[in-house]
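Omission of a single protein chain aside, the complex is shown with its protein chains in their original locations.
Chain lettering (A and B) follows the sequence in which the chains are written, and residue indices restart at 1 in each chain.
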Amino acid sequence: MPEPTKSPQGKATSGTSGGFAVPAWARDSLRWDTVVGALLVVLLICSFSMVDNFGNALNLSFLIGNTLPIALIALPMTMLVISGEIDLSVGSTAGLSGAVMGKLWNEGMSIETIIPLCVLLGVVCGLVNGLLVTRLGLPSLAVTIGTLAAYRGIAQIVLGSNSVTDFPQQYLDFGSGRIGGTFIPQAAVPWAVLLVIAVIVLHATPVGRSLFAVGASQEAARFAGIRVKRLKLSMFVATGTVSALTGVFWALHYASARYDNATGLELSVIAGVLLGGIDFDGGKGTLGGAVAGVFLLGALQNVMSLVNVSAQSQILITGVLLVISVLAPRVARQVGRARARRKAADAAPPAAALATG
Amino acid sequence: MTMTAKPASAAPPEAASTSGFLDRVLKVRELAILVVLVLMLLATQLDNHAFLSEQGIKDLLLNATILVLVAVGQATVVITRNVDLSVGSTMGITAFAAGEFLRGGGNPLVGVLIAIALGIGFGVVNGLLVSLGQVPALVVTLGTLYIIRGLDSIWFGSKQITAADLPSGFADFGHNGFGAVPYLALLTAVVLIVAAYYLRSYRSGRDLYALGSSPEAARLAGVPVRKRILTAYIVCGALAGLAGALYLARFGNVDSGTGNGYELTVVSAVVVGGVAFTGGSGSVYGAALGALLLTSINSVLPSIGVSSVWVQAIDGILLLLAIAVDRVVALRVAAVLRKRAAQTRSAIHHA
């Protein structure tokens, strides 16, 4: 959450343990995203061996193709959440970008012009969110709930009841085609590139380190000389841009641009990111975890459909997973701390300081 | 109109009892929404003379009741710096439970109580998860949103409740009233006044504000944090349950999709009403006014002939405006408060 004083419980723990012990949080989050990664591997192995039709190339390409929009937005969203903010307007931004794409296409513009314009639109959408949050100091949750409605509404005004389907074939092929005979969709390539960029930025550059610092303690980060507002603003812009790209991809993948494209996508993205161990209070998490979380949800959904689990039960299972994903690491941490405290009580005072630290 | 007059009439005792700068600011905040609302309604009336007819006023009030109830509950939770996203799902499932009971020939009053009890049940679950699990409310209630929705669809499947299944007295209760004032609006007004009185005049109610302003300070001051958060969620769940029962009475039709996506409307109403996400400020009157404003806009637009295409964009922009204006005002107020605090160093009573 945005306010520096927000999230008392989470901050309290990171304040006592994270202050001078970076490895502590690293260990915690590492543990959780490894768990999610392991779960994903186990799920994949089980599905390959036990679920009919799961392992063939066609199904895998479906799985990846349907998960790609979520995985795309999850990249900047992870960074945003790590810095302590959230963007709920991503689905609407994607919808707006698709709607504008359809409208301009109908107006006779060339698609090579339209796509950059849509990306530019995403930049603007992100700027609006980011400026409202950073310059006015508004909570990102409230701002992006507002823009969630506003962007979707504008999409509705732009495209109305039309649905545009006649995009050029080579672009549609890119949206739904595979690389040769493999199971990898063509659109997975740009995603992989973005993933590499995101991993490098988040985990190997000063920008990434600043993001963690801002998320852990905005005050401290500011005193340490990090330009918090600018950093957050750029993260919102990145999120808007990628969301708009996703909107373009969505329209091509499903060969349909409508104002209600990608409705509710924000919840899938957030569910995946949180499942991947990104702490909602900011300051913790890894991109690997987020990607594992997104694909765990996607694979689970695919498998559940293949074994005929009804849509209703799938909703229920998503909810339970989400609750467990936030509850489990905290419970584990609390149990761990209790054990450490007990150990500390037994041992001598200096050892106690080490154990809790 | 009758309902909007209430906050104003309830205001004087407030001023008398706990006077103070902050109270006056809050009142100004609510007054601002009220002014916007009245101006909007009058302008619409000028454009379309049928708008504020007896039937028109009745419709405005009826449209607002359900949202007002849920918004009051939500405000209680948001004041403690938490949020409950599962209210839409709760409303849907309780409406269905009440309908299922009434279909079997049950007593309407018992049906309403069942809905409330079920709502309380979900409130307890949310409250326990948030307070004991110490996990972010947004995530937990997003999870329970899915879970309750899933339970709803598994439990009821494709069954639906139609008006023919309900006792006629129950449906009449849903749309009759004294003149232009429907029974449902009166019931809602009573709930609203009780909730406002509790929050202002009971220690445990004021604790919620303390908790939202500064959880750490509240804990140190001896506020039973977990118990209070649990209470807030129970109130929210109970009101969502009541709203579910009233939804049934009002619309007469419930299926497993009822209440889908309602959480965003509720959160918008609360925020427009001046209850800040950062906790510790705002009032249930504000939330109720916010709800009334939002539903009135949705009535105003069609009756002045604005295409429904515009509704969503206008809603969103209004929400942004509301929070932006709020923030600017809050910054001003904070500056004034700081000056005052400097003048009189002693009295710092955070509401």
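Convention: a contact is a pair of C-beta atoms (placed from the backbone, for glycine too) under 8 Å apart; a residue touches a chain by one contact, two chains touch by 3 or more.
Simple rule for what comes next: contacts and distances are computed from a predicted model.
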- Chain left out of the displayed complex - its UniProt protein name, from "Amino acid/amide ABC transporter membrane protein 2 (HAAT family)", "Rhamnose transport system substrate-binding protein", "NAD-dependent epimerase/dehydratase family protein" or "Chemotaxis protein CheA": "Rhamnose transport system substrate-binding protein"
- In the intact complex, which of the depicted chains does the undisplayed chain touch? A, B
- Item | Touch criterion as defined above, residue of B:Q74, B:T94, B:S153 or B:S213 at the omitted chain | B:S153
- Item | Listed residues B:F51, B:F101, B:Y233 or B:F277, member touching the removed chain | B:F51
- Item | Among B:N126, B:T141, B:S256 or B:T278, the residue in touch with the chain that has been omitted | B:S256
- Query: Where does chain A touch the missing chain, residue by residue?
  - Reply: 52-54, 56, 58-59, 62, 66, 69, 105-106, 108-113, 116-117, 119-120, 123, 156, 160-172, 176, 205-207, 210, 225-227, 230-231, 233-234, 237, 241, 250, 253-256, 258-264, 301-302, 305-306, 308, 310-312, 315
- Item | Sites on chain B contacted by the missing partner chain, in the whole complex | 48, 50-51, 53-56, 58-59, 63, 153, 156-160, 162-164, 171-172, 174-176, 251-253, 255-258, 260, 295, 298-299, 301-305, 308-309
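Everything that follows uses one rule, which is that only the chains that are shown with their structure count from here on.
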- Once bound in the complex, which stretches of chain A touch chain B? 1, 3, 5-10, 12, 132, 136-139, 141-143, 145-154, 156-157, 160, 267, 270-271, 274, 280-281, 310-323, 326-327, 330-331, 334
- chain A-facing residues of chain B, complex: 81, 83, 129, 133-136, 138-140, 142-151, 153-154, 157, 214-216, 264, 267-268, 271, 276-278, 309-317, 319-320, 323-324, 327-328, 331
